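One chain of protein is taken out of this complex; the other chains stay put.
We call the chains A and B, going by the order they appear; numbering starts again at 1 in every chain.
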Amino acid sequence: MSPLDNTYEKQFKVIGTRPPRPDGIEKVTGKAQYGADLYVPDMLYAKILRSPHPHAKIISIDTSEAEKLDGVKAVITSKDFSKFSENKPSDTLVNCIAHEKALYDGHCVAAVAALSNTIAKSALKLINVEYEILPHVTDVDEAMKTDSPIVNKGYVLENVPKGFSENVTSYYEFGHGDLDNGFNNADLIVERTFKTEAAHQGYIEPHACLASMTPDGKADLWCCTQGHYNVRALCADIMGMESSQLRVTPSEIGGGFGGKTTIFIEPIALALSLKSGKPVKLVMTRDEVFKATGPTVSSSMDVKIGMTKDGIITAGEAHLRYQGGAFPNGTVEMGAQSAFAAYDLKAVRTKGWNVLTNRPKQAAYRAPGAPQAIYAVESVVDELCQKLNLDPLEIRIKNAAKKGTKSSYGPTFDDIGLIATLEAAQKHPHYLAPLAENQGRGLSCGFWFNFGGDTCVTLNVNFDGTIGVTEGNPDIGGSRASISQMAAEELGISYDKVRTIIADTNSLGHNEVTDGSRVTFAVGLATIKAARAAIKEMCKRASLIWGIDEDAVRWENGSAIPAGPNAGQFDPMSIEEIAALSSQTGGPIAGHHEVNAEGAGVSFGVHLADVEVDKETGSTKVIRYTVFQDAGKAIHPSYVEGQMQGGAVQGIGWALNEEYIYGKDGRLQNAGFLDYRIPVASDLPMIEPVILEIPNPGHPYGVRGVGETSIVPPLAAINNAVSRATNIRFSELPLSPPKVLSSLKKELKDG
Amino acid sequence: MSQVHIKTKINGDNIEFLCDPEETLLDILRDKLHLTGTKEGCGTGDCGACSITLDGKLVCSCLVLGAEADNSEISTIEGMSNGEKLHPLQQKFLDHAALQCGVCTPGILVAAKSLLEKNPDPTESEVRYWLAGNLCRCTGYDKIIKAVLDAAKEMRG
Partner (left out) sequence: MVKVRIWGSLQKATDNKEFVEVEAQNFKQLLDNLSLKYPKLKPQITRGVSVAIDGMIYRNSWFTPIKPENEVVLMPYMVGG
């Protein structure tokens, strides 16, 4: 794209305003239909039987008694899937339903469809599974040892160095410069080991779907997902179907944050529907969501950083060990590339190992892999500043990555907004506000890559001159509003003339999942291009009516006008007038655009957190929180703020309370919202968002993804705040009250 | 087991239904009456997505049995607006962009309405504690709290 295509210098009329979202009234009146809200005639209810063992060979499954129960219409096990494909079952399928082994507590082993939920639940009790219990491992460091139980064989990539168990599946190393020399030049070196526990995405809507499959190989699937095209691809592969025969319609989605980018229950519902000959609805319980859908990786990390007395970072090194459950994942390489991205370093090296354990397969969660690594790095940077008595914000500005910096992951940065973001934090009253006793202020930078990907948009000009935009990305946080805004802006019409809908898989070409902070960027870009195509056609229609050359017409403020004095004297033709004559001038008018959008541009954020620690209980209260983030261009500022606030609070939860707790028996101890405690309203202050707008040259309006970066800084911001409030350096998350209290007591005892 | 015959008034309408003794009121509302605005987020009373009022009292409908609702008056999100006129809370949630995915929104609106009926002039802290039983994972609560406070102000006139 030539830079001339970009219009981010111009004055916007619709972009930057805060119109009501098109799906708003449905959502405040309870009409919006989410995954579990669809009911169809003759529908069955399905339930899943799950393994109580973290690691066990499945000797046999006897379903005969369950099948005899009155009202049971189908029972399936992994055997029912073997007829769909001769290939080795994919990891995705084996994660949906255990084949030879149950690989984690809660792994699906069989499923039932019946006339009611009550009958289906009763039938599960009649299924008899014979297990041979195998030794298990849930801790990342244990799983790497050569004597560890092997979770899942055959996954070790050629790049893994020797000396580890077969659970280590891949290895990555990034960096540049002479580390030894760098550390030799340091006046102070801090080296620490950090741990983070797995956190769940915690969307309030459990996974749900409704499948109807017929013996001729056709199927309709309704489900809550971040990407129905991906659901189609994965399910079609598993069910041995052609993509065209599987129509997937996305419901409204009740949160995802990365956790609904893959499938868990959809093939089960499809197979039950095929076997029973009826539509089958399958809704997970919250317990199932915790046990069998993706949390994040848990991590164990060593970070070593050297600094001079005047605050120059001389070298940085990080070793990251991430476990992502029973199947391989690609998370540690993202962490290893992100860890030091905020810094301009002469010597930096990161190494990362991906590891298998008997836990559910990790799923993406906002900036997957980055929060853990950056938490460790930013905590050490803060400790160095504290020990050298340096201002942590000045030191970050001093060492900040900028245009021309050779990034820690390789490429040289072009224009990036980190220093501007840090300076915004420095100027903000929050940074110098006084703190009381037992209070501490923490600061952290965050980074994420963002991306674009495959995107299709069709923009139809209706006969009355209004616009229908059809896109293919489930709207997870108000994107229909921002897409409508971009269409309106480009066409020069008002927002309320545009309605954006999300198409099913058979109504539009392939769209990548709603992930990678890509929707406002990539769907927005395709919408603008589709609008430009429609404008070109409308100018052509005006030229036909006027009898002048097509090139002699241009578009301005929602109307076609003669391009200049030589084109002739004609009154502007509005979009309404052109649309009304579209049948007579050549037929309906539409624009469309299909693209693999590149050029998303990386993103930085800076968070400031004030906390107060109750020294009697170890409980931490966040008392002030400010988020600074570069949005490129905020299309609908309210939803940009929402992403910044929501991501920050998810990170606060991860830092303070959220964790997967496994017992020695390998079972998840806290599979519910009572014991897995996400932040509630009374835990929090207002979260102040400060949006910076440094245009991304890769988007016509300068848009940069904003969805993911906001979860990256809170882990270290909170850790640094608690560490400064207590004068104890913490290195394990979450900072739950018992953990903080025991450190406070130990400190008191040790004097 | 035979089913129980229950008579209720839901959002002002007389409604009768048959339910299994172990069926929750949430399952009745959704699966039998198809009032799907009331959501199930956990089934254990931890998330508040299924908030309704039962004889004026705010409850998690997943913790109430259908059979317990006999002769009671129930209000759900579907009864909150009056024809095409939204309740001020609903309007303020739209104005303040207080929802992202929107799945917790019905429960939060029902809970917030219940608060404002008891306390028309709550402080920020009172709103936060009243809504502490309603989980939202998207917004960080900021815009929700502002919307409730603004609606309260408008309703006080």
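Throughout what follows, contacts are C-beta pairs under 8 Å (C-beta built on N, C-alpha and C of every residue); 3 or more make two chains touch, one makes a residue touch a chain.
What you are looking at is a predicted structure, and each value in this text was computed from that prediction instead of being measured.
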| item | value |
| --- | --- |
| Visible contact partners (per top-of-document touch definition) of the missing chain | A |
| Identified contact with the non-displayed chain, of A:451, A:495, A:555 or A:730 | A:451 |
| Chain not shown: contacting residue from A:222, A:365 or A:625 | A:365 |
| Option touching the unshown chain, where A:410, A:588 or A:663 are the choices | A:410 |
| Option from A:52, A:71 or A:330 whose C-beta touches the chain left out | A:330 |
| Listed residues A:174, A:194, A:343 or A:375, member touching the removed chain | A:174 |
| Contacting the left-out chain in the complete assembly, out of A:202, A:516 or A:618 | A:516 |
| For subunit A, residues in touch with the removed chain | 157-159, 171-175, 257-259, 261, 330-331, 333-334, 337, 349, 351, 363-368, 407, 409-414, 448-453, 515-518, 596, 598-602, 698, 708 |
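Criterion: only the chains that are shown with their structure count from here on.
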| item | value |
| --- | --- |
| For the subunit B and subunit A complex, residues of the former touching the latter | 20, 22-23, 27, 30-31, 34-44, 46-47, 49, 76-78, 80-81, 86, 90, 93-97, 99-106, 109, 125, 127-129, 131-146 |
| In the complex with subunit B, residue positions of subunit A that touch it | 18, 20-21, 23-25, 27-34, 36-37, 39, 117-118, 201-206, 252-257, 283, 285-286, 476-478, 636, 638-639, 641-642, 645-646, 648-650, 672-674, 678-684, 686-687 |
